[in-house]
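Reviewing the structure listed below.
Only one protein chain is missing from this complex, and each of the others stays in its spot.
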Amino acid sequence: MTAFWADLFDKFGVMVVGLVAFAAVVGIVLFLADRAPKKGRDFWQLLAFVSPAMILLAIGLIYPAIRTIYLSFTNRSGREWVGLTNYEWMFTQPEIITVLVNTLIWVALVPTLSTIFGLAYAIFIDKSHGEKILKSLVFMPMAISFVGAGIIWRFVYEYREQGFGEQIGILNQLIVWFGGEPQQFLQNSPWNTFFLIVVMVWIQTGFAMVLLSAAIKGVPVEITEAARLDGANAWQQFLNVTLPGIRGTLVVVITTISIATLKVFDIVRAMTGGQFGTSVVANEMYTQAFNRGEIGQGSALALILFVMVLPIVIYNVRVMRKQKEIR
Amino acid sequence: MTEAVEKAEAKLDRPLGQRNDYTAEGAVARQFRKSKEKLTSPWATAAAIVIAVIWTIPTFGLLVSSIRTPTEIRTTGWWTWFVNPSFTFDNYADVLFASGASSANLGQYFVNSLVIAIPAAIFPIAIATMAAYAFAWIKFKGAGAMFVLVFALQIVPLQMALVPLLQIFSQVLGISGTFPAVWIAHTIFGLPLCIFLLHNFISEIPGEVIEAARVDGANHTQIFFRIIIPLSLPALASIGIFQFLWVWNDLLVALVFSGGTVDVAPLTQRLAELVGNFGRNQERLPAAAFISLVVPLIVFFSLQRYFVRGLLAGSTKG
């Protein structure tokens, strides 16, 4: 026990030193900018504000991105130029095509389902008694790590064949109670992909719900009321008043969930390890690059991921531009 | 400080970061609301409760499992607990405090997670606030393009940044496998989203407030500390909480930059290892998983009122 406390003391010591050092560096940078000579002060101050972020991003993301693009045209160890071989490989291997298709299924279903569930729930609980508690219950999975979620859902999906002992997974127990055959949810392709998607939807719905709920509250009550007095029923009110009112939030929600979905890695890795035809690009990329040492193929997969996210980014940039113009 | 907030909020006719809050409602609207409340469909409430139950059951099952004995966990479902209730905290004691190398040792990993997550939530927020301010309020050529670039960087798959960054940490800085390496990595990976979200918020601050300060002779540093930070506190808090949760729940970054040892590696990594042993340590898993949930849940429940304000700013414009 004493060793534990000593260890704790040491580590928090490191943390405090780190925090103080960081504060000192930022403080000095800003202090110097503040005291910069009048001439060109604006420039120095701009530099002080922007450069820490830009330097870190250049090192940690921009350079790696460029390097990845280069590596995707090289052989497995990254030392020989092989042209488009890796891309050819990708689109000719049936397993990799499965991976690409799976990823598309993920990115089609997760944002849609999470948003629909989140929105419906937000509307259902709006102004109801115990709204806060109901919100917390659905938002809770958002605070759980993917690894933790994997453990939770493995218990849910546990399988015992009929006649070979009691079910210990709730889902199969429910099926048995209703007189069905227990299923191997994580092994039976292609449905296993959907059971993994359920986990991601479970996590992301809370995120969608919290943001959309706040947006709904932001729709001016007067307008809703006016619509109601005009004789619009609940569905028409929703369609004509609420939905347009929360469009901006919907874009943010769908964008964020889509990007998170395309990058999903831990859930698949923790639950099936990408086996049984459940792998997705982010997982396959890691497997290729690091488990098999096929850096070239891994990088090519990364680039595909890149390309898949691109439309989402372009759409958002256009929305941002429009907003700027309005302002 | 509060003076600035008041000024800004007076301009906006509502608290910053929130549109059309209840306080802005007129008495008539409040009247309408009352009448509407009565009309809330019982079916909608029932549907909501069903969703809430479905969403909660998996976690609840884990909680029940964590206080059952190993044999029970192995042979029967957690719901049988209601028929044969039994309590044991051995699983928790085992994973947290059991000594010896074969124990899960979660106590130490727990400390590591805290030591990683606190700075890794503060650093990117601080740096991102500075950058977001510059993008929003310092006029310079290429500001727009640079901001789009930052936003677009969200798409770089983390996995591909691991090797080059580790190269720098080990060969240039010599810090691989230490806490600072993990902090810096998380800071970098968190920056694009933090800058994006904070920019939405900070650019919403009324220009008049900042202009007034400029006229009074304040430079950017002074504006930053006297106006931007106090006004952005709700946003900083909410994005900070999210960043904390992401870092706390991260596995991949920790795996590469922490070196994977008990000296630095976080809880998630140990948890993943216990999963790897699934079968042998099955009785430990629920308790271990639940311990990893405790901090995020405390953070979430105690600070949830801050969540939405910051994230929502700028997104409500239709």
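In order of appearance the chains are A and B, and numbering begins at 1 in each one.
Following the convention adopted for this analysis, contacts are C-beta pairs under 8 Å (C-beta built on N, C-alpha and C of every residue); 3 or more make two chains touch, one makes a residue touch a chain.
Note that contacts and distances are computed from a predicted model.
The chain that is not shown carries the UniProt protein name "Carbohydrate ABC transporter substrate-binding protein (CUT1 family)", picked from "TusA-related sulfurtransferase", "Carbohydrate ABC transporter substrate-binding protein (CUT1 family)", "Urease accessory protein UreF" or "Response regulator receiver protein". Within the set B:T80, B:S170 or B:Q222, the residue that contacts the chain not displayed is B:S170. Note that of A:L171, A:I216 or A:A289, the residue touching the chain absent from this view is A:A289. Looking at chain A, the residues touching the absent chain are 77-78, 95, 159-165, 184, 186-189, 269, 272-276, 287, 289-295.
Interface with the hidden chain, as seen from chain B, comprises residues 100-102, 162-164, 166-167, 169-171, 176, 255-256, 259-261, 265, 269, 273, 275-281.
Assume only the chains that are shown with their structure count from here on.
Distance between chain centres (mean CA atoms), chain A to chain B: 12 Å.
On the chain B side of its complex with chain A, the touching residues are 18-22, 25, 28-29, 32-33, 36-37, 40-41, 44-45, 47-49, 51-52, 55-59, 61-62, 65, 73-79, 97, 107-108, 111-112, 114-115, 118-119, 122-123, 126-128, 130-131, 133-135, 138, 140, 144, 146, 148, 150-161, 163-165, 168, 179-180, 183-185, 187-189, 191-192, 195, 219-222, 224, 245, 248-252, 268, 271-272, 275, 278, 285-286, 289, 292-293, 296-297, 299-301, 304, 307-308, 311-312, 314-318.
By the touch criterion given at the top, residues 1, 4, 7-8, 11-12, 14-15, 18-19, 22, 26, 30-31, 33-34, 41-42, 45-46, 48-50, 52-54, 56-57, 59-65, 67-68, 117, 120-121, 123-128, 134, 136-148, 150-156, 165-170, 173, 202, 205-206, 210-211, 213-215, 217-222, 225, 228, 234, 244-249, 251-252, 259, 263, 265-266, 270, 282, 285-286, 289-290, 298-299, 302, 305-306, 309-310, 313, 316-317, 320, 323-324, 326 of chain A touch chain B in their complex.
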